[in-house]
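Take a look at this one; I'll ask things after.
For this view, one protein chain was removed and the others were kept in their places.
Right, chain A next:
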Amino acid sequence: MTTMSLSRGHVELLQFLRDRTAVVFTFFFPAMLLLLFGTIFGDEYTDSGISASQVFTASMVAYGILNTAFVTMGSGLAMDREDGTLKRLRGTPMPASAYLIGKALLVLVLSVAEAAVLILVGVLIFDMPLPDASHWVTFSWIFLLSVICCSLLGVAVSALVKNARNAGAILNVPVVALQFVSGVFIQPMSQLPDWLEKFASLFPVRWMAQGFRYVFLPDEAKSQEIGGSWDLGRVAMVLGVWCVIGLVLCLVTFRWSSRDR
């Protein structure tokens, strides 16, 4: 079982790395966007005196995870359903869990690498100082909860994708829309209409971004958050609830095949 899962993970990574389009346009896209935003708005200082490029870096870690977990999982599953990967595996003794663990390994490796690239851009180009050890502990749990919840939701949403060619487009609608309203592209969020702010707060992205800002920004930056505090308890709660929702949706909607059975 362990061997099979590792073998799946290995094959998933090999295939991802050999697909240059995916590497350039999926993996490096958040870093490119960060470079653009950070360079264009970099000199602006927020009210708390922290440069906008650093705020972008912290918030964009959330985008990175959406990209490597939600989009990779969702489009990967739709593709595997369409090209026969799932059907092939279904006809072998491999248990379904080995497939899902293999995908999870891919997502985990990509997410760690994605976060590392974004943080590196922040540190090297935008002079973002690295946080101390206790902040890294917080980073770990927010990162893990975010990856798990985004992956599960990616699996669930893939069931809605009828045609793998459309997967990227369909999955990127919630990703891009939520980033505009969740404080990733536009921070502070208090600039949004009240109802939009409430709506965005129902979804995980706002809490992921807020959590990563806690990790990477000085404590004064909390004045920019809604309610003027980091509210890590609610970060944990909302992400946890979405993990459960994602898991239930996965169990209800998971299909091996895209065809009518």
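What we mean here is this: a residue touches a chain if its C-beta (ideal position, glycine included) is under 8 Å from a C-beta of that chain, and two chains touch if they have at least 3 such contacts; residues count from 1.
One rule holds in what follows: contacts and distances are computed from a predicted model.
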Looking at what's absent rather than what's present, what does UniProt name the missing chain, "ABC transporter ATP-binding protein", "Succinylglutamate desuccinylase/aspartoacylase", "RNA polymerase sigma factor" or "Hemerythrin"? "ABC transporter ATP-binding protein"
Touch with the omitted chain, as defined above, among A:Asp19, A:Glu44, A:Asp127 or A:Glu220: A:Asp19
Full-complex touch with the removed chain, picking from A:Gly84, A:Pro129 or A:Gly228, is A:Gly84
By the contact definition given up top, give the residues of chain A that touch the hidden chain. 3-4, 7, 11, 14-15, 18-19, 80, 83-85, 87-88, 90-95, 257, 260-261
